[in-house]
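Would you mind keeping the following structure in view while I ask a few things?
With one protein chain removed, the remaining protein chains of the complex are shown where they sit.
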Amino acid sequence: MELLLLLGAPVAGALVLWLAGARRSAPELNVLFSAATFGAACWLTARVISGGPMLLWREQFLIDPFNVFLVTLTALVGLTTALFSRPYMRVEAEHGRVSGGRLRLYHSMYQLFTATMLVALTTNNLGLLWVAMEAATLSTVLLVTLYRTPASLEAGWKYFILCGVGIAQALFGTMLIYFAAERVLGAEGVTALLWTHLDAVKGQLEPTVLSLAFVFLLVGYGTKVGLAPLHNWLPDAHAEGPTPISAVLSGLLLNVAIYAVVRCKVLVEGSLRSMLPSQMMMGFGLVSVLLAALFLWRQRDIKRLFAYSSIEHMGIVTFAFGMGGPVANFAALLHMTVHSLTKSAIFFAVGHAAQKAGSQLIENIRGLVTISPTIGWGLMLGSLAILGLPPFGVFASEFLILTTAMKQQPWATPLLLTALGIAFAAIFGKVQPMVFGDTQARRLPHPPALLPVFVHLGLVLMLGLYVPPYLAGWYRDAARLIGGP
Amino acid sequence: MTPLRIVTQLLEIAAALIAAPAFLGWVNQCRAWLQNRRAPSVLQPYYGLRKLFGKDVILAENASALFRFAPYAVFGTMVAAAAIIPSMGTGLPLSTAADAIALVGLLATARVFVSLAAMDVGTAFGTLGARREMMVGFLAEPALLMVLFVAAMISHTTSLPLIAEGLTTRALALYPSLAFTAVAFTLVLLAENARIPVDNPATHLELTMIHEAMLLEYSGRHLAMMEWAAALKLFNYACIGFALFIPWGTGTEAGGPAALMLAAPLLALKLAVAGAGLAVVETLSAKLRVFRAPEFLATAFLLAVLGLLVYLLLGA
Partner (left out) sequence: MAPLSFDLQLLNGCAALLLLLSFSMLSQRRIVNLVNLLALQGALLCAATLLVAVRTGQGHLYLSAVLTLALKVVGLPLLLHRLIRRLNVYWDAEPVINASGTMLIGLLIVVFAFGLAQPISALASTATRSTLGIAIAVILLAFLTMITRRKAMSQVVAFLSMENGLFFGAMSATYGMPMVVELGVALDVLVAMLVLGVFFFQIREQFDSLDLHHLESLKETE
């Protein structure tokens, strides 16, 4: 029932918003449906807190500690982004950058995108997971090209083709898993793609096939995570699409993609009893971190800057999951949560700043504190949070990951530390003049509503100081589930 | 060595020598019909040969011994090739002397002699033709070898009579690999025998010639030998094709004289059909520019390799 509501609300929202068209109330409707989704997610969470994990609808859907917090997180960020997008898109429409028809597309696809991510998170069927991931790409392609500028079309095309090809690899990987599972679970094929069943028999699955499958799956879903060297689409899509979309792409889609990778890793590692998946994930993760840190220096566009920062953080998460073990997994899950909250908050602030300045170029945005203290401080605090300064949550998770790396993979620690240092210098050096630099612009008469930014940053701060016991419990359970050496 | 084997061998050589010009004549006749022209007689090539044998040989001043020796060498290799290709019977005593790969070598030897002789006199067209001939051969030979490899792998032997025998006696089955190689072989056949679309056997325009350009300096009985050898080459290629892809009806040793008797009309039938098919292909296609010939042969090579790969994977 809760699940029906959870998945039904955004689907219904997509339909209603498509039909409602370009009414003035469309943004409010969008918020309303996102709120309904969030409500359903909270209800579901409450059920899980009281009743534990559950399998629903002929085992096609699964709620366990690993995905329940991601569901809530997705619904929450979906809601706050809808709140942020309401005034933001209205201004865009007033500036004539989007027409009524495109706004209708935007709202409807926004809801559909939320729906596909929730399906991907909650499904127990690896095939459906794939279908939902592909649908998530498709629903956002037209959002990336919403402005119809040459650059946005290019970004959309790159996004479509790269993710399309990537996800085709993932389908092949899924197929190989099915092939291996069919030999163990019987040829009826009803259960051979259900994750819970696969997890139960993972020790008997054929290792050669699964290792090959994992290569395809990691490359496939890794493209969506934005792991180097398959990250090319990510900065473009983030920079050229509307800011609310950058926020959900960075904050949510990447999480869902990495969730898919980890689900597969659990199966493969259980079958192989070797370090191959771990090593591959650590390798890809580390390369992404290093590459992103270096590219951060060269960015002149503020949204591209934070897109590369997303690649860096996804690299850290992938590396941590690759290390495995209770502490690293715990830290990775925490990092997913706080990165998602922080990064979307930053994009909200950046969106307003760029809108006010009329440009996304870093050199054109100056003295945000004078123009609007809320935007300025929002951006500054967000940047400090994402750079891992205490007492924000990112610090806690990065600290845990680094200490674990020191213990388990000492060779990687200096690399990680260097990358984090470079990233710190690059981002801080670029954001500081944006916030505190000189400007001729005058103070805005009405400060923009930045409630979502501070709600997110507040949550990140809280997670840095105190993790609620049930959340910590989920993290621990999920960490155990994910396993590792 | 039973008498039957000797008879088969002699019969095959005789048949090749006699039937080759007729086969060429038949192809020309079909082509003329398809092009709505009045067709020459099937026997036209024989008349041509007789006329040429009756004429004096005129040699260029600077022609060397090689130039005079080449027609006999080419003719000889073609007859030798005809001797080891099982066209009517598989019990050929001479076939133990050379397998399919050596056959490709024999054909290459003929090519070398023709090209050397063409360059010997030192005229521009002869050299041009020789160069083009070498280019075509350079590309066609690997394709032909690949075709033979596939057939050899299926039959586990490189001996042509055994390949033909193996294919006749096994259960009927679809072989995608053989289908691929058959197409590849057809392309090679067209290129190697100077047919359209690679070359035009009826052309009078020296600049587009390949084969004809090499024979421009020949006359009299030398030219007759060369023309006869060319007809034999086409006949040989057709018979290789039959041996590899439609060997049914070829008399096996176990079949005795009766099988051999039956094989002769069947061979005539196959030749008639193949000749008509060749004429259709030639009529339907346009001649490629010389520079496109490599692409044409690359396709043949590709198909042959695909056939090999498909065989390795599917076992069929």
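The letters A and B name the chains in turn, as written, and every chain counts its residues from 1.
By definition in this document, a contact is a pair of C-beta atoms (placed from the backbone, for glycine too) under 8 Å apart; a residue touches a chain by one contact, two chains touch by 3 or more.
Since this is a predicted model, take the numbers as computed values, not measurements.
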item: Residue among A:5, A:20, A:42 or A:171 that touches the chain left out of view; value: A:171
item: Option touching the unshown chain, where A:38, A:84 or A:160 are the choices; value: A:160
item: Contacting the left-out chain in the complete assembly, out of A:38, A:88, A:106 or A:130; value: A:130
item: Candidate in contact with the missing chain, chosen from B:103, B:143 or B:310; value: B:310
item: Positions on subunit A contacted by the hidden chain, ascending; value: 60, 125, 127-128, 130-131, 134-135, 138, 141-142, 145, 148-151, 153-158, 160-161, 164-165, 168, 171-172, 174-176, 178-179, 182-183, 187, 189-190, 192-193, 206, 208-209, 212, 236, 240, 295, 298, 300
item: Positions on subunit B contacted by the hidden chain, ascending; value: 170-171, 173-174, 176-177, 179-180, 294-295, 298, 302-303, 305-306, 309-310, 312-316
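Throughout what follows, only the chains that are shown with their structure count from here on.
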item: Interchain centroid distance [CA atoms averaged], subunit A/subunit B, Å; value: 67
